[in-house]
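Omission of a single protein chain aside, the complex is shown with its protein chains in their original locations.
Note that the chains take the letters A, B and C in the order they are written out, and that residue 1 is the start of every chain.
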Amino acid sequence: MTSPESATNRPLGVAMIGYAFMGKAHSNAWRNVASFFDVPAFEQKLLVGRDAAGVEAAAAKYGWAETATDWRSVMDRGDIDIVDICAPGWMHAEIAIAALQAGKHVLVEKPLANTLAEAEAMAAAAQAARAQGVQSMIGFNYRRVPALALARELIADGRVGTVRHIRAAYLQDWLADETAPMSWRLNKETAGSGALGDIASHAIDQVLFLLGDRVTEVSGRLHTFTTRRPGAAGMEDVTVDDAAWATLSLASGAIASVEVSRVATGRKNALSLEIYGDKGSLLFDLENLNELHFVDATAPAREQGFRRILVGEPEHPYLEAWWPQGHIIGWEHTFTHEIRDFLTAISTGTPPSPSFEDGLEVQRILNAIEESAAAKSSTILLARTTASEGA
Amino acid sequence: MTSPESATNRPLGVAMIGYAFMGKAHSNAWRNVASFFDVPAFEQKLLVGRDAAGVEAAAAKYGWAETATDWRSVMDRGDIDIVDICAPGWMHAEIAIAALQAGKHVLVEKPLANTLAEAEAMAAAAQAARAQGVQSMIGFNYRRVPALALARELIADGRVGTVRHIRAAYLQDWLADETAPMSWRLNKETAGSGALGDIASHAIDQVLFLLGDRVTEVSGRLHTFTTRRPGAAGMEDVTVDDAAWATLSLASGAIASVEVSRVATGRKNALSLEIYGDKGSLLFDLENLNELHFVDATAPAREQGFRRILVGEPEHPYLEAWWPQGHIIGWEHTFTHEIRDFLTAISTGTPPSPSFEDGLEVQRILNAIEESAAAKSSTILLARTTASEGA
Amino acid sequence: MTSPESATNRPLGVAMIGYAFMGKAHSNAWRNVASFFDVPAFEQKLLVGRDAAGVEAAAAKYGWAETATDWRSVMDRGDIDIVDICAPGWMHAEIAIAALQAGKHVLVEKPLANTLAEAEAMAAAAQAARAQGVQSMIGFNYRRVPALALARELIADGRVGTVRHIRAAYLQDWLADETAPMSWRLNKETAGSGALGDIASHAIDQVLFLLGDRVTEVSGRLHTFTTRRPGAAGMEDVTVDDAAWATLSLASGAIASVEVSRVATGRKNALSLEIYGDKGSLLFDLENLNELHFVDATAPAREQGFRRILVGEPEHPYLEAWWPQGHIIGWEHTFTHEIRDFLTAISTGTPPSPSFEDGLEVQRILNAIEESAAAKSSTILLARTTASEGA
Partner (left out) sequence: MTSPESATNRPLGVAMIGYAFMGKAHSNAWRNVASFFDVPAFEQKLLVGRDAAGVEAAAAKYGWAETATDWRSVMDRGDIDIVDICAPGWMHAEIAIAALQAGKHVLVEKPLANTLAEAEAMAAAAQAARAQGVQSMIGFNYRRVPALALARELIADGRVGTVRHIRAAYLQDWLADETAPMSWRLNKETAGSGALGDIASHAIDQVLFLLGDRVTEVSGRLHTFTTRRPGAAGMEDVTVDDAAWATLSLASGAIASVEVSRVATGRKNALSLEIYGDKGSLLFDLENLNELHFVDATAPAREQGFRRILVGEPEHPYLEAWWPQGHIIGWEHTFTHEIRDFLTAISTGTPPSPSFEDGLEVQRILNAIEESAAAKSSTILLARTTASEGA
């Protein structure tokens, strides 16, 4: 077991596992973080992927020095201090636990795992490792959108007063076309769930992050609009949800509604958050992620209104490192900020946030929504046949 | 019983009952409709209210020729052909049924009634009267917002394809201040319900109107954030909801979410509707009621995007009567259009829409939401005490 | 000569001359003003138009008691106290001067007149009449948009500090189609000028109104993109401008740019104003006339941003009379407010604003823009032929 604490002053060695969409995004962050932020020295040492040719091409493109095809080989290497897991969800638990036990700091993409049991095991491993000074973090990258970090600050400062309710949605449309093909993402075995795990997880994490609150009760619903799609071998069953709806009760007394969809035609990546407090409110939309809208209800009525804050001032979270005001940053820098905070946490020995436990919390909420949806406790107004006749 | 059919060619005589907010709005519509639309001749004959001085002042201000203090006196008058009921909800049933039985055409403000039993009696009375050529209509005035009438046309024309889901909200903030006083609107006895009956009714009617669909199942939740407010005699209990959430299953297979609130700080009159179909989508917000946003997903991907249609062209519903393009109209003309359609229906003998039966349908849905909310079938994650400690 | 001051307590008698677009809009204001505002008693006595059948139909539709076909007949009538001139611009001077000399209060639509000489004569007549207690006003109705009245208040209160520059535009597109027909509006003889007099006049009046300032120098340019259009007798020459550009120097040191066009495809009625001060700024667009955007640059940088004020609170100019917050009003009520202020001025004996002198001031500025445009003092970069080759 390597011990980062005892490491000499050599740069931290980083290994990344997986090089698809998330691997590309994380690599970008590793490649650029030190050009904008003061972070401890590190090296992009090793990229791991099953296909030797593929991983070599990716390493060349994304800036990794070496490659490997078996993630297990990483665990024995004394020159690797950090493991960044961008592999599919069903592999998270095994890799993360092994890495933590080998004394590596671990960053893992969301969702924490595909099953609650795995997530619990991971949280336990993280807790044990933390006692040894080994850090871990789950990649809810939207916590590092500057506008959302600012939103959290404004809420914590009391600028919206007591939050009454939150209206959260995450709307996309890449499955709106019913002829879009079957994929592993649409199969419960491989994906765990559909829009719920993929994007409701982000929306729910934001609720927890922004309010620093906990969920006490949930009520939910899932729906699949297109139940069969063309696969490699003809039409196949889609076994995950296209859309989900939930209401969450929070310990503070606030209520959150969550609505997510992959068939919301015209919405491309619309994580929208509306936070209504008794002294003010906040609005956010990921498609315009450099903006936060804020109304201060303590201002004179004559001058009240949602103000569009272009989050690009040195006074805003993370922004001092970037460009002059009004020169907007892109989606990918949520990861740059995440890596920055992760590296800072490692160097200061402060456990980073969000923790695996935070990831487990989200997982439990998602699970409860699935249970609630399965219980199907709605009030029936019309028998289906009657309704169809009526329509 | 008067018989409008047998009426000579004299103008239709109109009586209006009630002269508060809705009375002011309806009066404005009666006063102006003939200046913009070709409607059968009518006269603003009679305004009815309990306070003699008050009703006389209102009649002078709003353009009514005479006044009366007892609505029952209207029923015997042979020169009154139309009764427009703007009295409080608990009076609707008695007045409307009496008027219909007296052979008067009846327009009644929403909600149809405070109880389901009353609403059912009203629908039965309307059906009986209709067989005699006596017309009736419920005032879901937002069906007459030109942008929403256009939305319905576009949906009917197939421009959004099959609707998958609808996201409806009606957000206001006039109760955000917890020191705002108690009123009859916050008492279940007098108001029936809170945000649910007052504004969710509009949102739900729009779902039915836009899709021409029926609701088969509902699941809902109600919440009161401020449970006691200062009244005439000290602090009093608020017995209606401040906010409500529901999901509705539609006979077509579509799903609608509905969220309403009177404590959504910064939202003044935000009825927002988002309709997601497989070929396109529509967005609307009542605070910008002259606009409809439409995305056509059959256009080349390179050129797709929500287009802001400024609904002010002669080609748009109701608009030929008004001003040149881009000269926006106000909220009050939803009533002008409503009266126009009501008068046209009377003159052509075509039953107007929405009918009392449509109003009853909405009432049933609201009732089902209350039942579902009372059943409280959520999944419990944390015991309250644990949660509070954790928070 | 009638003397309004000595009038008994009978209602003021109003005559309106002209019943086209502006006549329809003014009638609407007269018909409704007393239902919303406390104004002195008046009667819509007389509508004047050259075509007997046409004016009778209009009077019936718009609420005028009598009709006449010769405007001169109005001058002798002792029961007419107010003349509202909605006739074409070339008739303004003759009618207005006659009416003022007959002791009638006069409201005249903008532009004041088609020529500077006429405008000067009108201003002189207004001044003379004013000394006799006879009031006059020019109908720059956008001074009565509540959001713009609020803008003026905020500027006067110092909320934007010293204004440095203003960016004003009025963009429409009803002439974008080059096959749109010739009309009197496109002929210099009848219309005076094109976009300049029609819509730049509004933009310039707003600059003067908002800042309470005067123009010292102008530089301008006019252009006609479609120089021939189909008329009754084949193709005819368009002799007015389609678009105009100007910069104005103000006595305060501020600078205003003005850009107007009738060929700005997609812009329907977009009077947009941007006022930049050293402590704040304001934005307005007539297509969303219930909104004013305001940034307060003295707020902490972290919280700054243009706030969208939905101008619908009782605290806002004119709004207490209307509907609850967030229930927007339409374009036509700029006239309702104008009539209200005009009637109030008459009853209190205070000269109303904007005066004929204010109208003359705008006329002088428009004239100076035409002169500057004719002087054509630009710097030549390329000979036309060279340029065309290069392109």
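Please note the rule applied: a contact is a pair of C-beta atoms (placed from the backbone, for glycine too) under 8 Å apart; a residue touches a chain by one contact, two chains touch by 3 or more.
Everything numeric here is computed off the predicted structure, so don't read it as measured data.
Engineer: From the list B:G158, B:P181, B:P230 or B:G305, pick the residue that touches the absent chain.
Structural biologist: That would be B:G305, which touches the missing chain.
Engineer: Just to verify: which one of A:R10, A:R72, A:R228 or A:K268 makes contact with the chain not shown?
Structural biologist: Checking the options A:R10, A:R72, A:R228 or A:K268, the one contacting the hidden chain is A:K268.
Engineer: Just one of A:G78, A:P181 or A:G330 touches the chain that is missing; which is it?
Structural biologist: Candidates A:G78, A:P181 or A:G330; residue touching the omitted chain: A:G330.
Engineer: For subunit A, enumerate the residues touching the unshown chain of the complex.
Structural biologist: 21, 24-25, 27-28, 31-32, 34-35, 61-63, 172, 174, 267-270, 286-290, 310, 312, 323-333
Engineer: May I ask you to list the residues on subunit B that touch the chain which is not drawn?
Structural biologist: 150, 154, 159, 293-296, 300-310, 313-316
Engineer: Please give every residue of subunit C in contact with the chain that is not shown.
Structural biologist: Answer for subunit C: residues 160, 164-165, 167, 169, 171, 173, 176-178, 212-221, 223, 225, 242-243, 245, 247, 249-253, 255, 257, 259, 261, 263-267, 274, 276-281, 295, 297, 304-306, 364-365, 368-369, 371-372, 375, 377-384, 387-388, 390-391 touch the chain left out.
Definition applied: only the chains that are shown with their structure count from here on.
Engineer: Measuring centre to centre with C-alpha atoms, which chain is farthest from subunit C?
Structural biologist: Ranked by distance of C-alpha centres from subunit C, the top chain is A.
Engineer: With chain centres defined as C-alpha means, what is the inter-centre distance between subunit A and subunit B in Å?
Structural biologist: So the centre of subunit A lies 41 Å away from the centre of subunit B.
Engineer: Per the centroid of Cα atoms for each chain, what is the distance between subunit B and subunit C, given in Å?
Structural biologist: Distance between chain centres, rounded to whole Å: 36 Å.
Engineer: Can you tell me which residues of subunit B touch two or more of the remaining chains?
Structural biologist: Where subunit B meets two or more other chains at a single residue, that happens at 267.
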